[in-house]
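Moving on, here comes chain A:
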Amino acid sequence: MNRSPLNWPVIRLLVAKDWQLFQQQLAACVFGGIVALCLIGMATGWSFYLGSLLLIVMLVCTSCFSISNSLLVERKEHTLAFVMSLPVTPLDYYLSKLIGNLVTFLVPFLAMLAGTVLVILYTPLPDGLVVLSLLIFGHVLLAYAVSLSVAMAVESEGWNIFAMIASMLLINPLIMLLGQIPAINDHVKADTIYFAPVAVAILLAQATLSVVVLAATGWVHCRKKSFY
Partner candidate 1 sequence: MSTAFALSGVTKRYENFALRDIDLSMPEGQVMGLVGVNGAGKTTLLRILGGLALADTGTVEVLGHDMPAQQVAAKSDLGFATEDMRLFKTRTLRWHMDFVRSIYPGWDEVYAADLLRRFDLRAEQRLAGFSHGQRVKALLMLNFARRPKLLLLDEPTTGLDPVARDEVLEALADVLRDEARSVLFSSHNTKDIEQMADTITFVHNGTLLASRDKESFLDDWRRVICHGSWVPDKAAWPEIAAVRQNGSIVELKVRQFSAGLLERMQTQGAEIRSADPMNLEDIFVTTVRAGGAA
Partner candidate 2 sequence: MLDERSRLCVHAVFTVAGCGGRRHGSCLRRNADGCLFLHSGRGLYSTKGAVHTVYMKYAQIDPELFLSTSDSTPMYQQIVNQITTKVMAGDWPAGQPLPSIRELASASRVSVITVKRAYAELGQAGVIVTRHGMGSFVADSPNLSDSLLQAEFTQHFDAMLACARRLGLSVDDIRQLLDDEQAHGAAEPTRGSTP
């Protein structure tokens, strides 16, 4: 169907456009993330819990803002028709959204992930927390991929909000579930980092699922019949 070569210059411009439109909220999220990391780093009981909560809130905010700004708002405000009237194919558009979102999401996401790992390693916090943190971040990534896919494939705003909230809220049962797995739970408070096979398996599953969901969305998107 779309045999024309990818229009990279325009894709790059569209990514830059999404980045510009997102800048302010992005800065706010990163700032919130830094505050959260400071709280975690204080390594007292209350500040650790407050910091963790704030960090997760910031991660969720980043993902929701990123998706809603680039996809939901574009559709709702009818700027989508303007973008699709530019010399792009649906595949170009999909790629620009994918790359744009990954940039706007992954930049703060990775910054916060790196910050978390550093905080854990360089403060009195037990280093074993790194594995649990990675698993939680992995879940946020997967939840983000699912929300992004739904946002691209489904036009209904209600379903989009549902997908975002539901996938992110699943973080609670996940943490509880991880607490039930001795191979993971037993090492959380240890001072050494131990990647149990089950932890590695979950991480791999999260990463693979994220990629599969996004790829499937691309396939669906290119078979859509209207773009406005």
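Regarding candidate selection, all candidates are chains of the complex that A comes from, given by their letters.
The definition used in the following text is that a contact is a pair of C-beta atoms (placed from the backbone, for glycine too) under 8 Å apart; a residue touches a chain by one contact, two chains touch by 3 or more; residues count from 1.
In this text the structure is predicted, and so the values were computed from the model without any measurement.
Here chain A touches just one chain among 1 or 2 in this complex, the one numbered 1. On the side of chain A, the complex with candidate 1 involves touching residues 1-4, 7, 9-10, 13, 17, 20-21, 77-79, 81-82, 84-89, 92, 225-228.
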